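All protein chains but one are shown in place.
Moving on to subunit A:
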């Protein structure tokens, strides 16, 4: 039995665990996979987070990918980071860079077993800020400069490939080289607010081919999170697992402790349980009915008759789900065009699933009348009551600068 077949049946513990610490974020990226913006009053407390880390240590989850929202706006972020590292749980965290000033960069450079991933979705401010919001390019570049100057070493630059930045792959590589960083590019999914920006931003079929050719020619030292396995149907298999890992080797713990099959599948249909339940995270990972189902035989539907099925395995579950396609149907970006045909056949009254949660900022982004920033400061304390979902609620300590509502 090949190793990958064992992965299909699931492992004792996940290999790739994403943990989103908060739904709060200073940005409002139009493709945010978790529809983040405002903190959730029910988010795990510091002590609850530490209990999860203890559990991950017992389960020998060697490292977690921490994200959000913007994880560094949690006031206990640095405490949790140190706690995880001290308990043999290495941390890679994703950030837009808002908190990575020179002092933090120096602190991170002194810390072992931490990896930093700066999100950047355009190699120019114009392309990046269109998706991530005004000023976000400068923030990211400043954070990279700080890490570079502090001698952090090889951090990662994380790019979601879109219609607008697919021509900039070489430029991203150049930025990564400039700061001694490693480039990581991943697939855009129609998850969270990504559902609303999908039609505008997902790469065209021609661009999928362009991306595939680039990965084959230049992708050797570029990380992909194995997220482009649907492109393997173009020809040679891309390096990596070429397998949907949802519930098998991958899962998500969200800020309120809910465990989903995959970071791109925040929907009740993919909710396996909650870390606050009696069996904790381990109970959910090992005993949830949903995960048992995902680890069982999957129906590939009509795709199994396709000669490329072995290469693409039917593509991404979340991409199908949030575009309204059946899970045993083709990926919306099927390189043979079967996804487009299936999408065209969807009935007018097809109900396309919406994410179960939406923590988006209630204000819309855009130019303001006075042109200047709104001098809002975010509370770093959790709101007192469930109804206080607004980050301005409560009277906690204030963040003096850097965090401004865009």
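Heads up, the rule we're going with is that contacts are C-beta pairs under 8 Å (C-beta built on N, C-alpha and C of every residue); 3 or more make two chains touch, one makes a residue touch a chain; residues count from 1.
Note that contacts and distances are computed from a predicted model.
K.L.:
When you check the chain that is not on display against UniProt, which of "NADH-quinone oxidoreductase subunit G", "Cytochrome c oxidase subunit 2", "Putative mycofactocin binding protein MftB" or "ABC transporter permease" does it turn out to be?
P.N.:
"Putative mycofactocin binding protein MftB"
K.L.:
Kindly state which of the options A:106, A:125, A:223 or A:343 is in contact with the chain not pictured.
P.N.:
Candidates A:106, A:125, A:223 or A:343; residue touching the omitted chain: A:223.
K.L.:
Write down which of A:245, A:263, A:314 or A:355 is the residue touching the left-out chain.
P.N.:
Answering carefully, the residue with contact to the hidden chain is A:245.
K.L.:
Would you write out the residues of subunit A that touch the absent chain, in ascending order?
P.N.:
The missing chain touches subunit A at positions 1, 3, 6, 9, 11-13, 15-16, 60, 62-63, 88, 90, 113, 115, 221, 223-226, 239-241, 245, 249-250.
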